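As structure tokens, the structure follows; a few thoughts come after it.
Note that this complex is displayed minus one protein chain, with the remaining chains in position.
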Amino acid sequence: MSETASLAMISVQDLAFSYPKANFRLQVPGLKLAAREKVAIVGPSGTGKTTLLNLLAGLLIPQHGKIVIDDSPMTGLRDAARRRLRRRKLGFVFQDFQLIPYLTAYDNILHPYRLDPDARLTAEVRQRAAALAEAVGVSDRLKQLPRALSQGEKQRVAICRALIRSPRLLLADEATGNLDPENKTLILELLFRRVEDDGAALLAVTHDHGLLDRFDRVIDFADFRHSLNTTSEAQHA
Amino acid sequence: MPSLYLALAYLRYHWLKSLVMVLATGLILAVPLVTQSLLTRSQELMTARAQTTPLLLGRQGSAMDLAIKALYFQGQAPQPASMATVDQLWDTGYADIIPLHIRYRAGGAAVVGTSLDYLDFRDFQYQSGRAFSLIGEVVLGSEVARKLELAPGQSLVSQPENLFDLTASYPLQLDVVGVLEPTGSPDDGAIFTDIKTSWIIQGIGHGHDDVIAAGVTPDGVIVANAAQRQFARITDENRASFHFHGDPEGYPVTAVIALPYDHKSKTILRGLFQSPDSSIQAIQPAPLIGQLMESLFRFKAVLDAVVAVVALAALFALGLAVFLSLQLRQAEMRTNYQLGADRWFSLRLVSLELLLLLTGGVALAALAWLTADALVGELVVLLIAPVL
Partner (left out) sequence: MRLTVSVFILLFGALASSAIAKPLVVAVNSPLAYFAQRLAGDAVEVVMPAPEGEDPAFWQPGSQDIAQIQAADLVLLNGAGFATWLPQVSLRRSRLVDTSAKAKDRYLRGDSLAHTHGGDSHEHGNFASVTWLDFSIASLQAEAIATAFKRKLKLEGDAVDAALASLQADLAELDAAATAAGAALQGQAFAGSHPVYHYFAAAYGLDMRYLHWEAAETITAENEADLAALQGERKADIMLFEFPPSTSAVEAAERGGLRYLVLDPLVNTDADFVETMRQALAALRP
């Protein structure tokens, strides 16, 4: 592996994916994200933004190419290993929050620990959950079930859940889509701050063009539908 | 055990659904358990009752009717025998003889007209009060006293045999003088009195003011004044006016318990009534009730089959409920998958939930079973009696 690659939090090489029955093909010749780098992906629907996130998360398997996350290859792994990698290195923030309806906000935040047979839900973890909730301003809502929370509160809880295991890569799919403008900014800043603090990388699919200037880089899928090969310098320019 | 935590959280969140499923499984499990327990216990009770009653005599007819009436105070009243039989039995000198007159009811309970010998024979203990000693006095079984909230010093009124029985039997006020300790037998649900009191209810004996003659018929019979009053209550003042009519040997008895002094006496007594033209039958309750229990257990087998079919249907319904709830949980399962849950996580979680529901159902069934077992004495009377 090259020095540049080892410095990168995420490295994608020569990636190709197509849905077997649909007329769709995604090709990514190369993509790298460094620690603390915040990258936005924009582009019309159907251009493969979410597919890329799913490939990075190991939810889809590319026909060709290589994905490495924090020195761990995602491609070529068996399902169990991909799941483990997902638990340990990735954090997700979804457009519709995807909170577990029967768990309180607090238990939703702790949920990733309960999903992982190797992780222990220690007092320290609980402290961190409380601290995260405090940091995003929902510490007084922890005992509530999701149905009692506002949209903004739900997304903050979802962010806490995504961050609780200190992921190396944070994937956000339209994370601000369902929020009002004030909350959009707030949530995004929260995400940015956590990424900075944890030394993680953020890859966010978004339609909010008003927010794009806050990202380090923006990748437009409209331009790179069939050959995506970008570096941070190229996009910045 | 994080899965347990999540399973409990899910069940708590869907508490109504969980409750219904626990109740449903509990019910499916409880029905055969409770019926089994009831039947076993009722078999014990009924058999014990039959075994402690060595010999029963009554008018020739259905032996089963006679046994059920005399032992459990239930069912069809057999044709009555007469006191002549009682006297005849005493005269044999082979047994102590206890007459039973079981025809009327008071406060919903059977009025058992008998002699003090019955109270001795069943070895009754008294919660309060004493044995009956005068006509009109009654002793209540513990259940009767509890249900009707009666104590010595209070009274209840006998009921006519049926709505159209306007002639012979007349409502008699019965004075409670004693309440029995519970015995766990049909005696708890009966009212005991002297057989003479039963005869008074039947109209064989009665009391009235001294005869006020309204005239004399040509054959010398004094016609009593129509204003003459029949007492609905036997008091210290009018007790002496109570008297009986006709030949005492002809007074009716529903059944007669014979307590032979030894095995030989029992054999001889049975032999006395074995001829086919005897108007009296002598039966041994134990083998007879044994037969009855056999048929009850055959009935239980049918019941079990029905319960099995219902249980199967219920299981299908529960399966459907589980399947539908899994459909509704697709999003949750998907989220767990995206968050990296292992392949078996959802299966584990759902299985654990089902296990918890099943445990709840089993606990409920066990509770029902234990409760039924504790209350079985009463339940047997409630559930089995109508079957008889």
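Lettered A and B in written order, each chain numbered from 1.
Heads up, the rule we're going with is that a residue touches a chain if its C-beta (ideal position, glycine included) is under 8 Å from a C-beta of that chain, and two chains touch if they have at least 3 such contacts.
Keep in mind the model is a prediction, meaning the values are calculated, not measured.
Chemist: Quick one: jot down which shown chains the absent chain touches.
Modeler: Result for the missing chain's touching partners among shown chains: B.
Chemist: For the chain left out of this view, which of B:Leu4, B:Leu23, B:Ala77 or B:Ala131 touches it?
Modeler: Only one of B:Leu4, B:Leu23, B:Ala77 or B:Ala131 touches the chain omitted from view, namely B:Ala131.
Chemist: Among B:Gly205, B:Pro252 or B:Gly340, which one is in touch with the chain left out?
Modeler: Only one of B:Gly205, B:Pro252 or B:Gly340 touches the chain omitted from view, namely B:Gly205.
Chemist: Based on the whole complex, identify which of B:Ala7, B:Ile97 or B:Leu172 touches the chain you can't see.
Modeler: The one listed residue touching the chain not shown is B:Ile97.
Chemist: List the residues of subunit B that touch the chain left out of this view.
Modeler: Considering the whole complex, subunit B reaches the absent chain at 86, 90-91, 93, 96-99, 115-117, 120, 131-135, 137, 194, 196, 205, 208, 211, 213, 217, 220-224, 226, 228, 239-240, 242-246.
The criterion applied here is as follows: only the chains that are shown with their structure count from here on.
Chemist: How about subunit A: which of its residues touch subunit B in the complex?
Modeler: Its residues touching subunit B are 57, 59, 79-80, 83-88, 90, 92, 94, 98, 100-103, 107, 111-117, 121, 145, 161.
Chemist: Once bound in the complex, which stretches of subunit B touch subunit A?
Modeler: 2-3, 5-6, 9-10, 12-14, 331-332, 334-343, 345
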